[in-house]
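Following this message is one structure expressed as structure tokens.
Excluded from the complex is one protein chain; the other protein chains are retained at their positions.
Showing chain A:
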Amino acid sequence: MASEKGVMLLDFWVSPFGQRARIALAEKGVEYEYKEENLRDKSELLLKSNPIHKKIPVLIHDGKPICESLIIVQYIDETWSDKAPLLPSDPYQRAQARFWADFVDKKVFECGGKLWKLKGEEQEAAKTEMIEILQILEAQLGDKKYFGGDIFGFVDVAFVPFTSWFYSYETCANFSVEEVAPKIVQWAKRCMERESVDKTLPDPKKVYEFVCYLKKRFGIE
């Protein structure tokens, strides 16, 4: 299809934010060129495409850059609207989806980072916070197949990349996601049955290796 030409994604393999874009593109069947960035030596193209934040992911469509992962996912949904809608059509349901994607955005990554960066009491506090976040999300999921109901949707795309970090969170902070939020674990397994997710998410053990590398680099024991 003509509109599929000229799609490029600037990304970094382990980034859950980049994975959101990859999953959305795969759900829509969009062909694109993937460019792995070295975040310690960012390319001219990245710096030119995202001068404000200088971060991945950046989607470049026919030469035009789109930045910020949830904005990219909405752009993908609106541009390739003929297939696999990620947002529902009802405005109130869309608002709910946006709220929960925003909730994931604000809470999961930052709290997750504290789990492997901190120790002692601070880590315990972060663990309590993460358990609360997971249980809130579990309550929102309820007995639905996906956060989007029967449809794998916006909130699923926003949250599922973090599931490959669960092993790292559990190992660093000594808790079990399955024990505190079993429905989330079951949901994650259902998502992994989708080719878009299965082909995109890294092995959790590889993510943990990366976390260990970061800990060493930042001198965290």
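Note that a residue touches a chain if its C-beta (ideal position, glycine included) is under 8 Å from a C-beta of that chain, and two chains touch if they have at least 3 such contacts; residues count from 1.
As a convention for this text, contacts and distances are computed from a predicted model.
J.: So one subunit is absent here. Using its UniProt record, which name fits best from "NADPH:adrenodoxin oxidoreductase, mitochondrial", "glutathione transferase", "AP-3 complex subunit delta-1" or "Very-long-chain (3R)-3-hydroxyacyl-CoA dehydratase"?
T.: The record for the missing subunit names the protein "glutathione transferase".
J.: Of the listed residues A:Glu78, A:Glu110 or A:Glu179, which contacts the missing chain in the full complex?
T.: A:Glu78
J.: Looking at A:Arg98, A:Lys145 or A:Lys183, which residue reaches the missing chain?
T.: Spelled out, the listed residue whose C-beta touches the missing chain is A:Arg98.
J.: If the missing chain were put back, which residues of chain A would it touch?
T.: Residues touching the hidden chain, for chain A, are 52, 61, 64, 66-68, 71-72, 74-75, 78-79, 91-92, 94-95, 98-99, 102-103, 136.
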